[in-house]
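Encoded as structure tokens, the structure appears first; notes follow it.
Only a single protein chain was left out; the remaining protein chains are all shown in position.
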Amino acid sequence: MDVLLFFVTAAVALVGAIAMLVSRNAVHSALFLLLNFGAMAVLYLLLQSPFLFTIQLTVYAGAIMVLFLFVVMLLGAEQVEDTPDRIAWQRPLGILLGVGLLGVAAAASLRGAAGQPAPGGEAAASFGNPAELGALLFTRYLLPFEITGVILLVAVVGVVVLNQRGRQQAPAKPPAGD
Amino acid sequence: MTNAIPLEAVLVVAGALFCIGLFGALSRRNMVGILMGVELMLNAVNINLVAFWRYLEPRFITGQTFALFVIAVAAAEAAVGLAMIIAIYRSWQTVNADSVDSLRG
Partner (left out) sequence: MEPLQIPPVNLILLAPLLTVVGWASALLLVDVFLIPEGKKKLTGYLAIAGLLVAGLVGLPLWNVSGSTFSGMLVLDRYSLSLTWIFVIVGALSIAMALDYLPRHGIEQGEFYPLIMFAVAGMILLAQGTDLIVLFLGIEALSITLYILTGFAYPRLTSEEAAMKYLVLGAFAAGFFVYGIALVYGATGTTSLAGIAEFLGRQTLVAEDQTLLLAGAGMVLIAFSFKTALVPFHMWTPDVYEGSPTPVAAFMSVGTKGAALAALLRVLAFAFEGVQAYWLPVLAALAAITMVVGNLGALGQTNVKRMLAYSSIGHAGYILLGIMVASERGAEAFLFYLLAYALTNLGAFGVVIALEQQGESVWSIEDFAGLYQRRPMLAVAMALFMFSLAGVPPTAGFMAKFFIFTAAYEGGLGWLALVGVITSAIAAYFYLRVVVKMFMQEPAREVQPELNRGLNADIIIAGVATLLIGLVPTPFIFLAQQSLVALGG
């Protein structure tokens, strides 16, 4: 049952990702990515990480994707990608090579993983719960937790800095929704 | 019960998503699209982390906690990136990465 569910979810995630890649309309892209993130959330659930499941849904699918959609709509950026690239052949070729390389690396890593034991004992069931995770964040992983706080602070300051001078320099333009 | 899902399959899915994200970030010309590709890359890694935690090292929740930090960092990066896109849009009136190329090289 789990296996079936896993393969269905994984397929949805991959389809979402590929559709995100090929759709020319940025709004469609964002919505497909949303589908992908949702599928990933289910994957977390299948891997017994309920907390990450909720985080994935609220933070990624909820907050970040809404932010993306908001920016796309705000800037009217949805229909930009219709002009064919002048170097249309070089870039995909180079990227294909890159992807091939990664594929080789992935295959190699799989062979490495196959040799590993895969126990995943019953102990995991109790360790994956949010309370344990929260406790860990405040004990063993206190330092990274605090650094993350600093990173978010810097990002907030940065967003303000990057956009407040736009307002100062060009007051003639209508305020851009903030 | 979950043991029935092979670790290899999870890793392959994560690897494939990472590659799709990489491809997206490289090939899109819409800057918002590029950022979406990057987000997908970071997400794929999270699946890896959780899978490794689940199958190989269930004693410590390092994988899950690290995934949380990655999500936070990805959110910060997305916020800064989108702010930059808005700033660029104000000056160039475009979000097409190819039209923004005054720097040679």
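Read from first to last, the chains carry the letters A and B; within each, the first residue is number 1.
The working rule: a residue touches a chain if its C-beta (ideal position, glycine included) is under 8 Å from a C-beta of that chain, and two chains touch if they have at least 3 such contacts.
Computed from a predicted structure; not experimentally measured.
Enquirer: Could you pull out which residues of chain A are in touch with the chain that's been left out?
Expert: Interface with the chain not displayed, on the chain A side: 105, 108-109, 111-113, 115-116, 131, 135, 138-144, 147-148, 150-151, 153-155, 157-158, 160-162, 164-166, 169.
Enquirer: Which chain B residues would touch the chain omitted from the figure, given the whole complex?
Expert: Touching the chain left out of view, chain B contributes residues 18, 21-22, 25, 31, 34-35, 38, 41-42, 44-45, 48-49, 51-52, 56-57, 62-63, 66, 69-70, 73, 76-77, 80-81, 84-85, 87-88, 91-92, 97, 100-103, 105.
As a working rule, only the chains that are shown with their structure count from here on.
Enquirer: Can you work out the whole-Å distance between the CA centroids of chain A and chain B?
Expert: 5
Enquirer: Show me the residue ranges of chain A that touch chain B in the complex, using the header's touch definition.
Expert: Listed in rising order, the residues are 1-3, 6-7, 10, 13-14, 17-18, 20-21, 26, 29-30, 33, 36-37, 40, 43-44, 46-49, 51-52, 55-56, 59-60, 63-64, 67-68, 71-72, 74-75, 77, 80-81, 83, 85, 91-92, 94-95, 98-99, 102-103, 106, 109-110, 113-114, 116-121, 123-124, 127-128, 132-133, 136-137, 140-141, 144-145, 148, 151-152, 154-156, 158-159, 162-163, 166, 170, 173, 176.
Enquirer: In their complex, what parts of chain B are in touch with chain A?
Expert: Interface residues on the chain B side: 1-13, 15-24, 26-30, 32-33, 35-37, 39-40, 43, 46-47, 50-51, 53-56, 58-61, 64-65, 67-69, 71-80, 82-87, 89-90, 94-96, 98.
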